[in-house]
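Of the protein chains in this complex, one is absent; all others appear in place.
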Amino acid sequence: MNLLQQIVNGVILGHAYALIAIGWTVLLGVARLVNFGHGQMYMLGAFVTWWAFARLGLPYPAAILVAIGGGIAVGLAVQAVMMRLTLEQNLVSIMIITLGFGHVLRGAAALVFGAQPQVLETPPSLIDLEIAGAWVTAQDLLIVAVAIVVFALLRLVVEGGRVGRTARMVAEDPKLAELAGIDVRRVYLGVFAFEGAAVALAAALVAPRTPILTAIGFEEVIVTFVVVVLGGIGSVTGSYLAGLGLGLFNALFGGFVSPAYTTAASFAVLTAVLVLRPGGLATRGGGR
Amino acid sequence: MSAAAPVLEAESLRVAYGGNQALDLPRLALGAGELVGVVGANGAGKSTLVNALLGWSRGRPRVSGRVRLDGEDISALPTHERVRRGLLLVPEGGAVFARLTVTENLAASADRATGRAYTEDEVFALFPRLRERLHHTGGQLSGGERQMLAIARALRLGPRALVLDEPSIGLAPRLVVSVLETVRRLVDERGLSVLLVEQNVRAAIEVVDRLVLIERGRVLAEGPVAAMRDDPRIIQAYLGEGAA
Partner (left out) sequence: MSGALRSLDARAEASRRAAGWRALALAAAAAALYLGPALLGGRVLSACVVLAIFAVMAYGLDLVLSDLGEVSLAHTVFFAAGAYAASMLATRAGWGGWATLLGALAAAALIAAFLGLITLRLREFVFSLVTYAAAVVAAAIAHNWEFLGGSDGIVGVPPLDLSVGPLRFAAGNDAELWPVAFALLLATLWLVARFRRSRLGTLAVMSHLNPRLATMSGVDVGRVRLAVLVLSAPVTGAAGWLYAYQRAYVGPDLFETYFLVLMLTAVVIIGRRLLFGPLLGTALILGQERFLSFGGDVDAIVLGGALIVVLAFFPGGLVGLWRAVMARAS
């Protein structure tokens, strides 16, 4: 394994991680919500893309849109069920409910898509390219490009403009936001719809790299945790950098130490961060 | 009491927390261009009243009765809809968004401004101080500046009726006078209708047209400020405040 190849892999992986985590980042930053069904929503996004692409025969971009639509629908459904708990900020029940949703999604996906592993052979994943001695696929480049676009757009939205302002007001004090004329319920629904759309988009782009099973999604959750905690909870720019950092770390660890234990290594990183700077977690930007 | 139809009107407004009756108000009316003071001791039910008018609460009260804005029954509307119709509340402590700058705080109101909204220049004419603090965040402001920003935010939204909850709390006496005088000017010059909820009777009595004294969730006395000034119950309220 050469170092350059691993670094290139790490950069690609990092963008994939950042993209997988971005929905959670916004969810946490704006609505102070967590979603333990995140991994299963990723799994569902991957399967819906596969189904629309391989079974319905839609072109890949259309299949991505179908997956995003499905992700939005699931996100809205989850938030609608939890609305009362969200307004009460009953985090304990919310966490358990999202876990329950994850379980339901997994059961439903197994029922609909079967227990067979599937491979999502998208057109760009079949194109191999050589960049300065390192091999990548067009799919990899697509992931990097989309991640950069999504993060740039999000940053633009959060920094200026009405939507970002509204999000930051709700993030800071939802009750006060009501007095500013903001329909907080709609913001919460919107945020969860974004979470669903973002994780489905990530799945549609990243899942072609590996076989998909209804049991996947757990590693993605760990990655998301680490990115969110490392990047500073709710921070868009922080998430991007944290995703990139974790991607490089995992690629190097997987390439030179042990590919089987990368998840464990990520957890070690998470633990180290938590133990070394627990105070850093208190900072909660309103989405910046 | 104004003869014309009131801008804001509450009827049989009752609020209970659990089995505890916190407010029982047969009628309360705020006329156009009127400044009404609701006074009472701590825990008399003033904040409960304010929150019930807005349908806003951090707890889970049971509210019954009618609230009308310009004759329209808004009792069933959620808080943000009442706000969009022009019933605005500046909550206790001049709540502003601490992480947003002054500019952003005002822009947030402008995002949802109605036809009645004050322009930025009008707001800065009232509170010139804010113009010097544009790039500070809400959290960096002094108590008086926060109160000014909170009122300015409401004006930028476009008030039909403005409810001020304890604007004097935590402010130096000089600032209290200045804030209340600004409110009085808005009423006189712009015809704004204001419900001023205050524990500081002494300060409130100087600016309001009419006083409503409440205790334990009920109206104890009400009337034009001239008649109420010497009411023994009002004096009592003064003294209670002095003792505290």
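Labels A and B are assigned to the chains in the order they are written; within every chain, residues are numbered from 1.
As a working rule, a residue touches a chain if its C-beta (ideal position, glycine included) is under 8 Å from a C-beta of that chain, and two chains touch if they have at least 3 such contacts.
These figures come from a predicted structure and were not determined experimentally.
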Chains shown that the absent chain touches, full complex: A
Full-complex contact with the absent chain, from A:V66, A:V236, A:L252 or A:L270: A:L270
Residue among A:V104, A:I131, A:L153 or A:V257 touching the omitted chain: A:V104
Absent-chain contact - pick from A:L85, A:L141 or A:L241: A:L85
Contact footprint on chain A, counting only the chain that is left out: 34, 36, 81-82, 84-85, 91-93, 95-97, 99-104, 106-108, 110-111, 218-219, 221-222, 225, 229, 260-261, 263-264, 267, 270-271, 274-275, 278, 281
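Everything that follows uses one rule, which is that only the chains that are shown with their structure count from here on.
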Centroid distance [mean C-alpha coordinates] between chain B and chain A, Å: 44
Chain B contact footprint on chain A (complex, rising order): 162, 165-166, 168-169, 172-173, 175-176, 178-184, 285-286
Interface residues, chain B side, partner chain A - complex: 54, 56, 58, 78-81, 83-84, 88-89, 91, 95, 97-100, 104, 107-109, 111-112, 153, 157
